[in-house]
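Here the complex is missing one protein chain, while the rest keep their positions.
When the chains are written out, they are named A, B and C in that same order, and each has its own residue count from 1.
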Amino acid sequence: MSSAYQSLREEALAANLEIPRLGLAILTWGNASAFDAQKGVLAIKPSGLPYGELNADSMVVLDLEGKVVEGRLRPSSDTKTHIVLYRAFGKIGGVCHTHSAHAVAWAQARRPIPCLGTTHADQTASPVPCTPMISAGALAADYERGTGELIVETFAGRDPLHTPMVLVAGHGPFTWGASAMKAVHGAASLEEMARMAILTLSIDPSAEPLPEHVMRKHWERKHGPKAHYGQG
Amino acid sequence: MSSAYQSLREEALAANLEIPRLGLAILTWGNASAFDAQKGVLAIKPSGLPYGELNADSMVVLDLEGKVVEGRLRPSSDTKTHIVLYRAFGKIGGVCHTHSAHAVAWAQARRPIPCLGTTHADQTASPVPCTPMISAGALAADYERGTGELIVETFAGRDPLHTPMVLVAGHGPFTWGASAMKAVHGAASLEEMARMAILTLSIDPSAEPLPEHVMRKHWERKHGPKAHYGQG
Amino acid sequence: MSSAYQSLREEALAANLEIPRLGLAILTWGNASAFDAQKGVLAIKPSGLPYGELNADSMVVLDLEGKVVEGRLRPSSDTKTHIVLYRAFGKIGGVCHTHSAHAVAWAQARRPIPCLGTTHADQTASPVPCTPMISAGALAADYERGTGELIVETFAGRDPLHTPMVLVAGHGPFTWGASAMKAVHGAASLEEMARMAILTLSIDPSAEPLPEHVMRKHWERKHGPKAHYGQG
Partner (left out) sequence: MSSAYQSLREEALAANLEIPRLGLAILTWGNASAFDAQKGVLAIKPSGLPYGELNADSMVVLDLEGKVVEGRLRPSSDTKTHIVLYRAFGKIGGVCHTHSAHAVAWAQARRPIPCLGTTHADQTASPVPCTPMISAGALAADYERGTGELIVETFAGRDPLHTPMVLVAGHGPFTWGASAMKAVHGAASLEEMARMAILTLSIDPSAEPLPEHVMRKHWERKHGPKAHYGQG
């Protein structure tokens, strides 16, 4: 099948297949989408399909109104949340949502993940924020859209690319980035940061956050204007 | 070998093979059965055989009196427990029992698993119940049947399809569902829910249950009359 | 190469290869031996060789005096401990030693593993004992033999086949059984029991041991004169 969205579908497919490969979801518990800002459309995993049955054709293409542009299947039940993020965060090219266990644990404890070391600072120079619990009103109005709006409100006054990840209280992590694959790799990083934070606090419940000078250095090493990590 | 129960045997085989694939059992520590309500028979794993040696022929077919209808091997030592559940719960098509570590830990602590997040609520809008410890009398009368009866008593007044899983105190989890494969996937979900609950309480020992409105929403999203998850 | 001990070597090889397959050791951190009571010899893993480089020829055959009967390599540094167990426990056909993390943790805490559930009772109807710390004198005399003697002393008055496993204080687990493969499977069971006990106590630090009637029933179901597990 020929499609104007073939490469976007393939990007979405590759990112979704990386989710189980990195151990971020069992069964069908995670999804990723890829966004094409030029065309104003995203491609996302269909709802409830096992990763082993996915192919480029099964990805669902939608516009930012949530209208299906191409695809025979029902999109992920989290699609509206992805859309709210693309609309609000402008410069991002991918979103990922998983139920990875350690990130979910922090979300269920409804606590931000403190920045205890350089592994965390390599991803963001701040704690990973946790939204408030969604209200009964927002949930009744439109649960998935409300979840996205809760994230956007939590990021008021922040640059979402400086902290490309969040915990939705009682639910789990959402991550985003320049591409769908970067969003999935952010989800893997977040899961490790969450795991390391739990382990650290099991050794010393009053472990101190990483000092500001180290936190800033690590983030800038990878992301600042003088970044010198990778081959870019 | 031709058999009137070939497809039931194959369903049971596929479900049993999924147990080690999902990391729910080492050695021979888990079993699943598939039930054919029309014919009134179940097919179950033979006792003590490694998963790698199973095939459709090695599955044992029994009626609800526990009489072997077809099969050369001795059925799982937990067979009578499965049968009690099929007799009591009516509409179920599969049962699974494992010794997955985190679900067992809650069973050994003899505590229900609180619903701390949406991962749990996607499976059931209530805590996962834990039976009382089996009495010396029930054990002496018929241990495996008594285990099943303990589960049934624990579900008095509940819809077993609303909470398709239980912890048997001091023992481990049993799960059930519309098919044998769904029962095994329920066992995988339960293991993750159990793991997340332990991790959450290690972050905050007084973590609050998920509010009623979110719990109900998630369960209904997947299971209620307005379910909009999957392609069904 | 033809050898009078070919099948014993192959039994030892298969058991040693099962150690990394079951996740019981990284690098070279575990060994198993197979014993031929008729011939009075054991075959054991050579010292320090990665599992991927083992073959039947590399197994070392020794008599119960510790004399190498056949084999070009140096035997496992734990060989004398294995020999003490074969001499003292009479009816066993295999021994296994690993550094699996959760069993080691209990050994390092120098505590027996309480029997908190049926997974444990399926293996033994008692706590898994922990030896005292080896004395400086016993260590100076012959460390590996002293380790074996410590185990034997810990089992004074016990049937080693009723509890085919022990923790050596500050060190780690040793397991044994009717064959080398059964000893390795016992090591896998012990690691799971150790993990489940840690998880259980993290949920409830005062979790109660399994009641005597359930503990006895489970052990007898698998091992007693009326055993009805497996196809045997």
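A few notes on this one:
By definition in this document, a contact is a pair of C-beta atoms (placed from the backbone, for glycine too) under 8 Å apart; a residue touches a chain by one contact, two chains touch by 3 or more.
The structure displayed is predicted, hence computed values, not measured ones.
Every shown chain that the unseen chain touches in the whole complex is listed here: A, C.
Summary of contacts with the chain left out: across A:3, A:118 or A:135, the touching residue is A:118.
Mapped onto chain C, contacts with the missing chain fall at residues 26-27, 29, 46-49, 73-74, 77, 99, 101-102, 104-111, 133-134, 136, 139-140, 143, 170-172, 198, 201-202. Chain A meets the missing chain through residues 22, 116-119, 185, 188-189, 192, 195-197, 199-200, 202-204, 207-208, 210-211, 213-214, 217, 221, 228-232.
The rule is short, and it goes like this: only the chains that are shown with their structure count from here on.
Chain A and chain B touch with mostly distinct residues; of the residue numbers seen at this interface, under half occur in both copies.
Rounded to whole angstrom units, the spacing between the C-alpha centres of chain A and chain B is 32.
Here the spacing of chain A and chain C, counted between their Cα centres, is 45 Å. Shared interface positions of chain B, i.e. residues touching 2 or more other chains, are given as 202.
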